[in-house]
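What follows is a single structure, and I will ask about it in a moment.
Heads up, one of the protein chains got dropped from this complex, but the rest are sitting where they should.
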Amino acid sequence: MQPSLAEILRDAKVYDLEQPRFSGMPIHPAHRPGYFYALHRRHQDGFQPEVNGLRTGAAGMLTLMEHSGTHLDALCHQACGFTMYGGVPVAGTETPAGFTELGVETVPPLLGPGVLLDVAGWKGQAHLPLKYPITAKDLQDCAAAQKVEVAPGDVLLVRTGFASFWDNEPVYLQAAGVDKSGTLWAADRGVRAVAADNMAWDVPDQRDPDSGATLFAHVYLLPKKGIYIMENLNLDALARDRHFRFAFIGIPLKFKGATGSPFRPLALV
Amino acid sequence: MQPSLAEILRDAKVYDLEQPRFSGMPIHPAHRPGYFYALHRRHQDGFQPEVNGLRTGAAGMLTLMEHSGTHLDALCHQACGFTMYGGVPVAGTETPAGFTELGVETVPPLLGPGVLLDVAGWKGQAHLPLKYPITAKDLQDCAAAQKVEVAPGDVLLVRTGFASFWDNEPVYLQAAGVDKSGTLWAADRGVRAVAADNMAWDVPDQRDPDSGATLFAHVYLLPKKGIYIMENLNLDALARDRHFRFAFIGIPLKFKGATGSPFRPLALV
Amino acid sequence: MQPSLAEILRDAKVYDLEQPRFSGMPIHPAHRPGYFYALHRRHQDGFQPEVNGLRTGAAGMLTLMEHSGTHLDALCHQACGFTMYGGVPVAGTETPAGFTELGVETVPPLLGPGVLLDVAGWKGQAHLPLKYPITAKDLQDCAAAQKVEVAPGDVLLVRTGFASFWDNEPVYLQAAGVDKSGTLWAADRGVRAVAADNMAWDVPDQRDPDSGATLFAHVYLLPKKGIYIMENLNLDALARDRHFRFAFIGIPLKFKGATGSPFRPLALV
Partner (left out) sequence: MQPSLAEILRDAKVYDLEQPRFSGMPIHPAHRPGYFYALHRRHQDGFQPEVNGLRTGAAGMLTLMEHSGTHLDALCHQACGFTMYGGVPVAGTETPAGFTELGVETVPPLLGPGVLLDVAGWKGQAHLPLKYPITAKDLQDCAAAQKVEVAPGDVLLVRTGFASFWDNEPVYLQAAGVDKSGTLWAADRGVRAVAADNMAWDVPDQRDPDSGATLFAHVYLLPKKGIYIMENLNLDALARDRHFRFAFIGIPLKFKGATGSPFRPLALV
């Protein structure tokens, strides 16, 4: 008898692609102060034997930008000419409580084939040079060397090797990224979502040679193509074990109207 | 050729068990103010053609208790006699930034078999009576009627029928829950985690007839058995389609030291 | 020898006009969740004799809307036809971090003559009827009965008698307020700022008979006249002791760009 999906999931090897969340982790300057957790209810506070017996509880409060830590960008996060994906105008959809269209609650769970291009590993480097721009040719050659293809519907993960700098913001913010040619190449493959082990997928500060604008992927993938961008993944273990194809699970939370969601993506083999 | 896990996941029917997150959703009194999202960066703010071309971005800030909305309780959330699961003492593990042991970042992704006991449906009710205590006999008879067994390692979901009151806090806070006998029955089955479509799994305000204490499951399942409790799931669609066995996916985030995590659980069939 | 200002201040009788701040105090629906304080750093956490000797510290975190509790409204808080006081347009002055003009940091300390019109006391009532509209005639007659005049530059405090409902949000939100005629009368006197012991100075939900719009004082005093509005003061002790003229001290904090500031106003006699 074939195993059920539940059994396959239970028995799969799981790679956890989320970076740990703590105050002090790297934050994009636009999203400071980023993340804070305060444990204010302590166990001793709730000690009331007459009501609770020997039971006590503890709990805290999270204050965080939705673009802190490992997260997915919703389609409302970026616009081009004040128009978002599908021609939805910014005007009339922005409210103090978030967007009435294209908020992160409209993103379905991402479940399906994933592919890793370990560019740093392919080049034999622990990490790529600071701000190194990964080109279409890099991605293509890396895929060829890895003997994988990037197919329509895939979730594409690109490894720069900077995940280990998660406790070192100054370096992490200067990680390598994917340049315009690489982004176009990924979009041409018809991928569903892209991710990297850096802050923004894009190369920090790099400008589009044509328009002069920064963050090319952000203005192209989200508003033009409807391809999700996922940031700050840790791809080291997956690369170490040379799993270049796998089942990807990425499930953003339904924060109504928010422009992104922290999440804990997984790769299963 | 057999489909890969990635293909199976891609083609599975997905039931989304997360309630939407918005300011005004029901919050347990101990976890107020609960949840707030403020969109403060608007697209027009970032309009700088010379730097960004036509690209603009928007983003906001989340302020939330980790026990708001659909979430999982970490083992450090509850103690019995100031001792947590595995004999870990509270003393020395509590810090302003959370717990140094048993924090939610230590919870592995929950992937595997799930079982739904639709108690409300089995009784032919849209929802159980307010504060109705679901007993071991209820669970057992419901399982028998549904022709399912609750097996070791299962994630057990119990449906009270109160998910549709997610926009009605006064009623939702008086939902039905699982009483002591039901909790013991579940633990005796060896389940890995339990969940219900209510605020606390337990019956609101109900006291253990033996100890006189409230929230029996919280003092039993977490500190004694290491069985996770998940709260505020929406089980209506799964019940409507009568999927009583399925693959469960529940992936809490790694908020270091936190006592729980919002998440978006899924059932796949 | 005459006493110095310092000595006069030291020896003055001080009336504290601030309501206490706590989670659960009344909040205007537009400013929920309002206020929260979490004490997360406890004394025992910092016990490190080798570094700190016997010293320990404790501290927490405030999450609050600037219009929570006793506070002053900055001129950028309200606009009429998207124009703020002095003809400053909203466009170009709003940023994610607040206003670049007319933010609360531009409000000088309010130090000078204050006058109390105890309308509730004058009518012999513990508090005025719910949503009672205080008219120009009420203010005029009350002033006459109290034998005080409202003069240019005065800070005008109007007492409805609802301060004692500070622990009772449903009632407090239906307090009496000052109607259009009363607001016009106050502005005609040339006052510098107005305040009441209610949520908004204005009568809750009352509409301008001419324009049909709510919150007349908010659209008139702030954008048209540059007269500050102060809300949620406690005027009970001052009225009890029948101090109708006094030195008023109100010092909003310089939260850059914010639309208001919590503060602790005083009356000195």
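The first chain written gets the first letter, and so on, giving A, B and C; residue counts start at 1 in each chain.
Please note the rule applied: contacts are C-beta pairs under 8 Å (C-beta built on N, C-alpha and C of every residue); 3 or more make two chains touch, one makes a residue touch a chain.
Fair warning: this is a prediction, and the values are worked out from it, not measured in the lab.
Trainee: Mind giving the shown chains that are in contact with the missing chain?
Mentor: Per the contact definition above, the missing chain touches A, B, C.
Trainee: Looking beyond the chains shown, say which of C:A58, C:A145 or C:A237 touches the absent one.
Mentor: C:A58
Trainee: Could you please point out the subunit C residues that touch the chain left off the display?
Mentor: 4-10, 12, 14, 16, 18-23, 30-31, 37-39, 41-44, 47, 50-67, 76-82, 90, 94-99, 105, 108-109, 111-114, 153, 208, 211-215, 218-219, 245-249, 251-260, 262-264, 266, 268-269
Trainee: State which residues belonging to subunit A touch the missing partner chain.
Mentor: Subunit A touches the chain not shown through residues 23, 32-34, 36, 40-42, 45, 63, 94-97.
Trainee: For review purposes, identify every residue of subunit B that touches the missing chain, sorted by number.
Mentor: So the residues of subunit B touching the missing chain come out as 36, 38-40, 42, 60-61, 63.
We adopt the following convention: only the chains that are shown with their structure count from here on.
Trainee: Which chain has its C-alpha centroid farthest away from the centroid of subunit A?
Mentor: C
Trainee: Provide the C-alpha centroid distance between subunit A and subunit C, rounded to the nearest whole angstrom.
Mentor: Taking the mean C-alpha position of each chain, the two centres sit 45 Å apart.
Trainee: With chain centres defined as C-alpha means, what is the inter-centre distance between subunit A and subunit B in Å?
Mentor: The computed centroid separation for subunit A versus subunit B comes out at 24 Å.
Trainee: Quick check on subunit B: which residues sit in contact with 2+ other chains?
Mentor: Where subunit B meets two or more other chains at a single residue, that happens at 23, 41-42, 63, 94-97.
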